[in-house]
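Here's a slice of the assembly, chains where they normally sit.
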Amino acid sequence: MAVLLTKNSKILVQGITGNQGRFHTKQMLAYGSQVVGGISPGKAGDTVEGVPVFDTVETAVQKTGANASIVFVPAPFAKDAAFEAMESGIQLLVMIPEHIPVQDSIDIVTRAGELGVTVIGPNTFGIISPGEKTKMGIMPNHIYQPGPIGVVARSGTLSYEIAFSLTNGGFGQTTVVGMGGDPVVGQTFISVLRHFKDDPDTKGVVMVGEIGGSAEEEAAEYLKTFGKPVVAYLAGRAAPPGKRMGHAGAIIERGRGTLESKEKALTAAGASVVTMPWQVVDALREAMAHV
Amino acid sequence: MKQYEYLAKQALRDHGIPIPPGRLVNTPEDAYQAVQEIGPAALKAQVLVGGRGKAGGIRFASTPDEARDVAKAMLGMDLKGYTVERLYAEGKLDIEREFYISVTTDRNKKVPLVMASLAGGVEIEDVDDSQIVRQWVDPRVGVLPYFGRELAQRLGLTGTLARELADLVVKLYQIYRERDAELVEINPLAVVNGHLMAADARLNIDDSALFRHKNLELIEEGSELEKKVHQIGLAFVELDGDIAIMANGAGMAMATVDAIQYFGGKPANFLDAGGGASVEPTAQALDVLVSMKPKVLFINIFGGITRCDDVATAILQVKEGTGIPVPLVVRLVGTNEKEGVALLEQAGISAYSDMAPAAERAVQLAGEGRS
């Protein structure tokens, strides 16, 4: 019913006593997430929304058996938090903060590769598995619904737009994964698509991409053997080259990362590429009908 | 954050990479002294635009007097919209060959990438792929001299140049790593008297890492308007249309720009009001949009963290303050949608709940579009 994040994921919140940490702990609990502990150095013994607070991830893991963690600490401390989680045995790590230095992200992602840790983000809205009633992230709770569609997106609000239109169009979701908008993030379209391929409950996939980089082009190569219907929407059609559109990643630089090349590659790989977000549902309906 | 050439060169020199003799020039008198000290020199405008040479941003001076005159002409001149405030006087080089080398981050492989070519002196995207050597860095290992020897071998360099390249790439990687560079590039990497020398250099620092490089002078690119919005802390890019746009989240903002264009309109800007912006910065951003005097103002919000009532409050605040003297189209859904829509309706503004008709309406109101 889901990939990566399931109801068995026992979740820690790093930075639980901050505003964001506190608010989203409440939201996650409300959604059904199994939040088993929070980290806030010096605040051991406190509770937040009934969740026990620990000084270190090490202790929290020992006491709670946590295997996943979501990080809300400010960007300059994010590398420390990520390594603390990984070295303490956390297997699924969601990095919410934006503005983490790229060199730090390289270090985090490299170490995650060594340890076999799945990193979602940085600069992500997180991951949600509606059928398992669990989420790790900052996405609004009400726009998702259990169902057969996997969604993998680079950016947040745009994925909400599309997830909500899927829900309204009758397409619930197995899991929605936000890869994050930074230049270096833990996942690629391919790494997430692999999970969707292996998940029998995921019958179709929506990719939400954007200009910049060549992640979509590489994904296209993989899609050739994917075997499930894919609809792709790409943002940044009207973006001028050389300008950063918000995300550090969203830039057409030196002729690379144009929408045309992505669209062409995905179409050639058999994906149905739509021009506007509101066209996703119809395209998906058509693609699923052909299966 | 892009660094001026003279700062990039300074970084290279600090790490032991040879650069030509050079002096920063703030006044014509500086230019006189610089050429007196280093001899015939190029006077290079310190601005962050490409194609500086063709636009008249690089001129030569053989004597101190000539340098003074040239500097007088160049300082304060307009170069592709930027005012030239500083020059860099650099000794003329007798260049034998021009190579290219850079370190940057490979976003797909998620590791640093070293690119080098014997065909330097032109933009790397104009170099045929077969002439570019790429070597990826294992961040656990970093760049040790052997990495440079392998690079030199792939390039076909031998002898002194191979040795110097191996040494140089170690230092270049140190700059990339220690200074949190997105890009450090030497182009051309010149051969002068049989030795390598950085004839021109680019250094872009990761904005997110500025907190650990507090000694860096802040350099902001972009128009005055863009700088103003960046100071509010929002991402903003000016485009050349007339429909001003605000959305929340970079992806939504891009999609909104796309939607306006899809219906035949001309977007005036990209503005990401943030995934969870509060009333004040939203109002400030709206003020900036109004000041652009667009034909239409289009606000497209999918409230996740962002609360629709906050957005509505900001809109009303601006309406009652500066005023919104142009047609306004608002699409507002998500968290606290009812409250937000109610607030707007009290002020006579009706909100759309779907993106497509809202965007289409904005284009219509601007008198543009397919119809």
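Per-chain numbering from 1; labels A and B assigned in written order.
Please note the rule applied: a contact is a pair of C-beta atoms (placed from the backbone, for glycine too) under 8 Å apart; a residue touches a chain by one contact, two chains touch by 3 or more.
It should be emphasised that the depicted structure is a prediction, and the values quoted were computed from it without experimental measurement.
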Formula for the entire assembly, written in the chain labels shown: A x2, B x2
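The criterion applied here is as follows: only the chains that are shown with their structure count from here on.
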Chain A-chain B separation of Cα centroids, rounded to whole Å: 27
In the complex with chain B, residue positions of chain A that touch it: 75-76, 98-107, 109-110, 114, 125, 138-140, 143, 153-161, 164, 181, 183-185, 188, 208, 210-215, 218, 235-240, 243-250, 254-255, 275-278
For the chain B and chain A complex, residues of the former touching the latter: 105, 107-108, 110-112, 123-125, 139-140, 177, 180, 182, 206-209, 211-212, 235, 237, 239, 247-255, 257-262, 267, 270, 272, 275-276, 302-306, 333-335, 354-356
